[in-house]
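This part shows chain A:
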Amino acid sequence: MKDIVIRTVCRVIVPFVQVYGLYVIFHGHLSPGGGFAGGAILGSSMVLFALSFHLEAGAQKLGHETSSYLESGGGIWYILIGLLGLALGSNFLTNRAAGLGFGLPGQLFSGGMIFLLSLGIGVKVASTMFTLFYNLSEEEGSGGDHQ
Partner candidate 1 sequence: MAASELWGEATNIVLSWRPVAVVLFPMTAALVLAVLGVKKKRHIGFWAAVAGCITFLLVLSLLPLLREGVVEHRFADMMGLGLMFRVDLLGFIFAFLMSLAWMLVLVYASHYLQVEGFPVFYFPFALLTLGSCLGVVLTGDLVSLFLFFELMTFSSFVLVITRRDRPAMAAGKLYLYMGVAGGLILLFGIFAIFNAAGTVEIAPLMQELAGVEKTGLGIVFGCFFIGFGIKAGVVPLHFWMPKAYGAGPAVVNALSSGAMIKAGVYGILRVLLLILTPASLEWSELYSFALSSGYWVMWIGLLTMVAGALLALFQGHIMRLLAFSSISQVGYMITGLGAAAYLLGAEEAMGYSGAVLHAFNHTLYKTAFFLIAGIIFYRAGTLELGKLGGLAKKMPLLTAFFVLAALGIAGVPGLNGYISKTLVHDALLEAYKLYGGWDIYLAEKIFVAGSALTLCYYLKFFQKAFLGEETRARIRSAPWLLYAPLFVLGLFMLVVGLQPGFFVEDFVLASTYAFTFEPYGIEHVARLDFFSYQPLAAALTVIITAVAIYVPLYRWKLFDRELPAWFSVESMLMLPAARLFYQILCRMGVTLDHSVNRLYFGVGGKFLKFCRYVGSFDSNLDSFFEQSSRKVYRLMERSRELDDALNEAYEKTGSTARDFADRSSRLDGALNRAYESTGRAARGLADRTAHFDKALDKTYAATGRAARNLAEKTTRFDRALDKTYESSSKTAQKLAGKTLRLERVEVKEPAPTAAPDGREKAEAGDRKGRRPAFNPLEWNIKNINFDQLLMVLMLGIVIFILFYYGRALVDL
Partner candidate 2 sequence: MEIISRLLENYYYFVSMVLFIIGIHTMLTHSNLIKKVIGMNIMDTSIFLFFVSIGYRRGGMAPIIQPGVEAEMYVNPLPSALILTGIVVAVSVTAYALSLIVELYKQYGTCCANEIAQIRAREES
């Protein structure tokens, strides 16, 4: 799209959208939202960027390889954190019972690992959305997406 208005507006909007997405991810345990919603916002900001400028420009910002790395990395991150509970001598994905620190309710670091989990999910969802978008738009659906 070569419309100058759209480009300018997007250039302004995208950072705010991304910050909002990160906010939603980080505040998943404090307010409505969380990893998936925030990740979706984050991912759609990138999609918006790619749409308004150029597909290649978008790919330059976040390469396919990087994107799929992030995608796998998000999943691995999640499971590793889950295993952390085991390592601490409790059950899989255990949070409070494993003795992780909890802050005051309402503060950012008040949910133990939930914050980290949301981050992993957010990264995964965002990169998945981005990958999907590219797969479909470049007509190279590898069909290998998953939650």
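Picked so that all candidates are chains of the complex that A comes from, given by their letters.
Here is the rule we go by: a residue touches a chain if its C-beta (ideal position, glycine included) is under 8 Å from a C-beta of that chain, and two chains touch if they have at least 3 such contacts; residues count from 1.
Quick caveat: nothing in here was measured; it's all calculated off a predicted structure.
Asks: Quick one: in this complex, who touches chain A among 1 or 2?
Replies: Answer for chain A: candidate 2.
Asks: Touching candidate 2 in the complex: which residues of chain A?
Replies: 30-32, 34, 36-37, 105-106, 125, 128, 132, 135-136, 139, 141-143, 145-147
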